[in-house]
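All protein chains of the complex are present and in place, except for one that has been dropped.
Which chain is which? They are A and B, in the order written, and residues in each are numbered from 1.
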Amino acid sequence: MEEFVIPKPPRTNYLNAEYGLKSWLLTKDHKRIGLLYLGAVSFYFFIGSLYAMMIRLELLTPQGDLMQSSTYNKTFTQHGIVMVFFFLIPAIPATLGNFLIPMMIGAKDLAFPRINLLSWYIYMIGGVITIYALLAGGVDTGWTFYVPYSTTFSNSYVIATGVGIFINGFSSILTGLNFIVTVHTMRAPGMTWYRLPLFVWSHYATSLIMILGTPVVAITILLVALERLAHIGIFDPAAGGDPVLFQHLFWFYSHPAVYIMVLPAMGVVSELIANFSRKNIFGYKFVAYSSLAIAVLGFLVWGHHLFVASQSVYAGMIFSFLSFAVAIPSAIKTFNWTATLYKGSISYDTPMLYALGFIGLFTIGGMTGLFLASLGTDIHVSDTYFIVAHFHYIMVGGTLLAYLGGLHYWWPKISGRMYPEGWARFSALVVFVGFNLTFAPQFLLGYMGMPRRYHTYPVELPSWQVLHVLSTAGASILGFGLMIPLIYLAWSLRYGRIAAANPWNLPGLEWQTASPPPTENFLTTPIVTHEAYEFAPPEHKEVVGKFEKQAPAET
Amino acid sequence: MSAHIVQPRTYIVIFLALMVGTALTVMAAFYDFPGPLNVVVALTIACIKATLVVLYFMHVRYSGRLVWLVIVAALLWLAILFAITFSDYWTRHWLAPLGI
Partner (left out) sequence: MAEGIVTTHEHAAHHAALQHHFENMEQQREAGTLGMWVFLVTEIMFFGGMFLAYTLYRFQYPVAFATASNHLDIKLGAINTGVLIVSSFTMAMAVYTTQVGKRRASIWCLILRMILGAAFLGIKAVEYYEKYRDHLIPGHLIPGNPFNPDIHALHLPVGVRLGNVELFYWIYFAMTGMHALHMIIGLGIMTWLTINAWRGKYSPEYFAPVEVSGLYWHFVDIIWIFLFPLLYLLGRHLEGHIG
């Protein structure tokens, strides 16, 4: 199947090519930058989890006994800000995307390596400023910064946090810019668009969103900060301004932002499903185009966050219809993944377990989104725990699981070591159980009326406390399950089994070079002559009607 | 090099057109056109000036399809932002007689 012999792994790879702090902090190698991001996002995930733990501890009891409401406001705000802007948005693109995209297209690096490094520094600077704001006293406006509370009435560090997020946005923009230019101009000979791995397609679509959406939230945050400074502004009713305009501008980005969080995860899942069923993805072009469709349609639905915000009902109807429409490409992907599994040669390695978990949990999260797209039901569950459960099913059950799956799948490529499979499967199971126990009760709580962002609930409703206790128990299990990979992945760096260049025996371009790869990725520029996910040699393909049928490959 | 070299003469012509456009737009601003036409005239002149800058100073006239696609995408997204936000503001009062 391969046209060229895989060269013996050179002793020099990107990890040991140069030593010393400067070689890492001034690196232009996209792989090292990916690892810099890996460390940083893991740190922010940890901080965000601490806030989550405090939230869950407070909600164990109906009374507000752990902290005052003002502290609780800061806790959930900071949980949201850290998790959304400093973990979920950069996690997969900036770690796995940075590491893999050049390799998957056969290039030596991204188009702009120095801008890549700059985007990491910008991310760190934005993060440090935000951490400063959190430590100095925190911010209590909710991660959504709604005016006029954030501009006029909040006594917290809104401007500092806003500045941190504003700066961080540039990191996102530069990463997206880099990916778009790279995919357009640096593909190896023979790597046509329709031979690209779906991971690349989904990151390309993600980059489109980053480019088109992030600037709008940037200017919005800037305007909020200026309003706070000037004590008047365009969102101020005293001057004739409209607070709802803030919501329009904010959600114009922040809804597509959730697709920034989930599209890369879908790209990872496409890779995992196809590769661990040893079968070509079913409907490659449909999956590729649905990534683009999600990116485009995702920009047309932001008003569903304003259904109860005095937005015009007619606009609401338009947004409701479009919100139903945006579910379709996601559904197409889910059907295609399932069809890929059918009659595949499935191996239940840890990455596959995470991918399967993604499909189930993302489906639940996505389908509950339909309740929210529907105007009537949205009014009932708006600002309740139903919403909280909905987005956590997608962001944790979806993105986090895909991130972990991808991390495990490409771990041998990144580190040259295998992780311990037994522990990995165990922790995947613990994460799955813990996650569902945490968030499934929240659907019920929300439906029954428990508002979000409240630190107390009625003592007279014992069923609510039962559900909250279950949720907190689940969160503890989830936390425990997430700490195990931290330990064994670190352990594997030193003691893990040394991985071969292509330990899973897969056809992807990134597996046709050493693990870990040399700094320039490939010793000679690859020339691509086969399709993505080509498991069976061409002579095993029969054309049945219009469709190609692959005979199952020998393992 | 496949880059097209634009001649100075073209630049001079475009430059003069832009200055004329500026003078026109200032003059038109003082003339009271019926209805909302003042805005239409001003924006039309501005769009023509911008188009000249994009096509000739920014070499888009001589660039490949990808650059065109990028520009069209940006304008389309701006249009999305405007159009759908307006769909809220312009229809808010439709239900006002009903007291909603």
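Quick notes on this structure:
Simple rule for what comes next: a contact is a pair of C-beta atoms (placed from the backbone, for glycine too) under 8 Å apart; a residue touches a chain by one contact, two chains touch by 3 or more.
These numbers come from a predicted model, not from an experiment.
Looking at the complete complex, one finds that the omitted chain is in touch with A, B. When you scan A:59, A:147 or A:211 for touch with the missing chain, the hit is A:211. Here the missing chain is touched by one residue of A:36, A:83, A:117 or A:180, and it is A:180. Hidden from this view is one chain, which touches chain B at 1-3, 5-8, 11-12, 14-15, 18-19, 22, 25-26, 29-33, 38-39, 42-43, 45-46, 49-50, 53-54, 56-59, 63-67, 70-71, 73-75, 77-78, 81-82, 85-86, 89.
Contact between chain A and the unshown chain involves residues 107-113, 115, 173, 176-178, 180-182, 184-187, 189, 191, 211-216, 218-220, 223, 226-227, 229-234, 238-242, 245, 249, 252, 520, 524-525, 527.
The rule we apply is simple: only the chains that are shown with their structure count from here on.
Inter-chain centre distance (chain A to chain B, centres taken as mean C-alpha positions): 36 Å.
In the complex of the two chains, the chain A residues touching chain B come out as 184, 208, 212, 216, 244-245, 248, 252, 299-300, 302-303, 306, 310-315, 318-319.
Those residues of chain B that touch chain A in the shared complex are 66, 73-74, 77, 80-81, 84-85, 87-92, 94-95, 100.
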